[in-house]
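Selected chains from the complex are presented in situ; the others are not included.
Order of writing sets the chain letters: A and B. Residues in each chain are counted from 1.
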Amino acid sequence: MTALAGWSRRDMADRVAADIPEGWAVNLGIGLPTLIANFVPIEREVMFHSENGILGVGPLPPAGQENPWLINAGKQPITLRPGAAIVGQADSFAIIRGGHLDLCVLGGYQVGANGDLANWSTGRAGEAPAVGGAMDLGAGAKRVWVLMEHAARDGTPRLVERCTYPLTALGTVSRVYTDIAVIDVTPDGFVLREAAPGISIEQIAARMGAPLSPIRD
Amino acid sequence: MIDKFVPSIEAALDGIGDGATIMVGGFGAVGQPHLLVDALGERGLRHLTIIANNAGGDFGGLPKLIAQGAITKVICSYPRATSKTAFDTLYAEGRIDLELVPQGTLAERIRAAGAGVPAFFTPTAAGTELAAGKEVRTIDGRACVLEYALSADFALIEAWEADRWGNLTYNAAGRNFNPIMATAAGVTIALAHHRRDLGTLAPETIVTPGLFVQRVFIAGGSA
């Protein structure tokens, strides 16, 4: 299957950012999702949450001005924006698990047509697994969106009927942003929401392991 | 721009209707949002369930609500007052329900609702009348009672300082149940005494982060 020239990684982050309204409390997973914050204009007030107890994560600090006491869940230096608050880990996960986040955006290995998410373990033997806050976020946030490449490098679909990798959370993903499409996960399975410029629904569907319904009116 | 300040008590209480379950902060009279509770008493509401540590006590606006017959049920740890109250009368007549909960279990159940813990075991009340009918399990050699999270439609709380994101601090013993109730209601409404510009509250000293709060009314208006 030929790789398609869809959205770049920056485009993908920007595309998610466009869908985050002012006022939401949002957790961004480590890796690609973290980039999303760079594409939310500072005047659109979104309360970004980091697992280590920070609400109101601001822009990256300028080089040389990092505060060693301020890092995000990916251990990168951050800033606080006006309105930021700091809590301990139990309270931070009370925010996550108590349903107080409007959204979390996570990376993924696989998303099932039933909303299942696999993003924490490839199941390889002898390799120490790590889960961090993924299961808490997957089970606890009001909305779970996944931001990932549409297919693996060898073309293996990542949007599948049922996940084969170890699950992170069950029936929780409501939308997936990939390099070629934005896809809703509905009670009827995957539904196309938007295709990247120049990409057809047939091209998108051909790179999935489960049926894709066309955009609804 | 996020702005949770509301201009009036009416706007603060908007949407509270008959049958609502309402948490009210405070321990004794301290930390209770009196202005909000008093205003609630002017709405002619019916069939309310009130969750408050001292529901039935003889201070603040709750006795008035009780005397009006607005309240069908109270969930609390200490309904008793030094003198006879409207609650005592209605209770003796069987016209108001009481769910009596040990104070720590009450606090933990409210916290659990806010923290996504649907149920937990506790040794408190094991073997007593307040555990009657509840699931009991021995853990590490101790009898423990299974208790469930307790949430509400609305929480009326009192805070000391607030900014437009809804970040809150509390004054002295006024903290008590307010921070946990803020986390356990669909709509949390704070009466705060001091308005602060965004960014002027030190992040480490904020007790209730703004995402738990939907509306803030500043006592005395916009001061």
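Methods note: contacts are C-beta pairs under 8 Å (C-beta built on N, C-alpha and C of every residue); 3 or more make two chains touch, one makes a residue touch a chain.
Keep in mind the model is a prediction, meaning the values are calculated, not measured.
Participant: Formula for the whole complex: give the number of copies of each chain kind, using the labels shown.
Facilitator: A x2, B x2
FYI, only the chains that are shown with their structure count from here on.
Participant: Show me the residue ranges of chain A that touch chain B in the complex, using the header's touch definition.
Facilitator: Chain A reaches chain B through residues 22-23, 25, 43, 45, 47, 49, 55-56, 80-87, 90, 93-101, 140.
Participant: Could you please specify the touching residues of chain B with respect to chain A in the complex?
Facilitator: It comes out as residues 1-2, 111, 113-117, 163-165, 167, 183, 198-199, 201, 203-204, 206, 209-212.
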